[in-house]
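What you see is the complex with one protein chain gone and the rest in place.
Right, subunit A next:
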């Protein structure tokens, strides 16, 4: 893409893009940190994640201000307009991912104090790795402007949903086996729910990034493999 006749316009657009990259990297780091803190009951790491959320919020504010000023000053068109509007929306999702990671980190203490069923960490870990892969992937694909990759990544969210259902069932089993597991398992259930929500924000980001790159929207309905809901004919 060529440069703008007005060079400072390019600089302003780059600043917005850089903020999205920074927020994306920070979100990945926060999710990774929260997961490691949870699985290894690492309190100090959990606190770092909580502290990082302040940086995330500040970056989002910076991005909002920059984007609004840019719209007011430049009245961007076509791909520039898509980039700015897309950035505002992606920043919202990245900020929420940060919040959810912080929430996981805050539960580390509560889960650690009680006896966690050891073998449970395996299925949570598997889900967490899926989610982390998605968060990192969506940022990389946005930076590389790869529309096809974004489309595939969005479809991959169903793997997280399937894993979430598995974790949910497993946690229920442990709670029924021994009521002393209930506190830890409930916190873990919230953690799993948070991870699942992070996955949903990643699909939002993928959809926005796809729009920024191509100018067209992905179809509203993601392909789903859920066979339990049968459609009722009218």
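As a working rule, a residue touches a chain if its C-beta (ideal position, glycine included) is under 8 Å from a C-beta of that chain, and two chains touch if they have at least 3 such contacts; residues count from 1.
FYI, contacts and distances are computed from a predicted model.
Engineer: According to its UniProt record, what is the protein name of the omitted chain, chosen from "Phosphate ABC transporter ATP-binding protein", "Multisubunit sodium/proton antiporter MrpF subunit", "Putative membrane protein" or "Aromatic ring-hydroxylating dioxygenase subunit alpha"?
Structural biologist: So, among "Phosphate ABC transporter ATP-binding protein", "Multisubunit sodium/proton antiporter MrpF subunit", "Putative membrane protein" or "Aromatic ring-hydroxylating dioxygenase subunit alpha", the name matching the hidden chain's UniProt entry is "Phosphate ABC transporter ATP-binding protein".
Engineer: May I ask which residue of A:44, A:75 or A:221 touches the chain that does not appear here?
Structural biologist: That would be A:75, which touches the missing chain.
Engineer: With the missing chain put back, which residues of subunit A would touch it? List them for me.
Structural biologist: On the subunit A side, contact with the omitted chain comes from 1-6, 9, 74-82, 214-216, 233-234.
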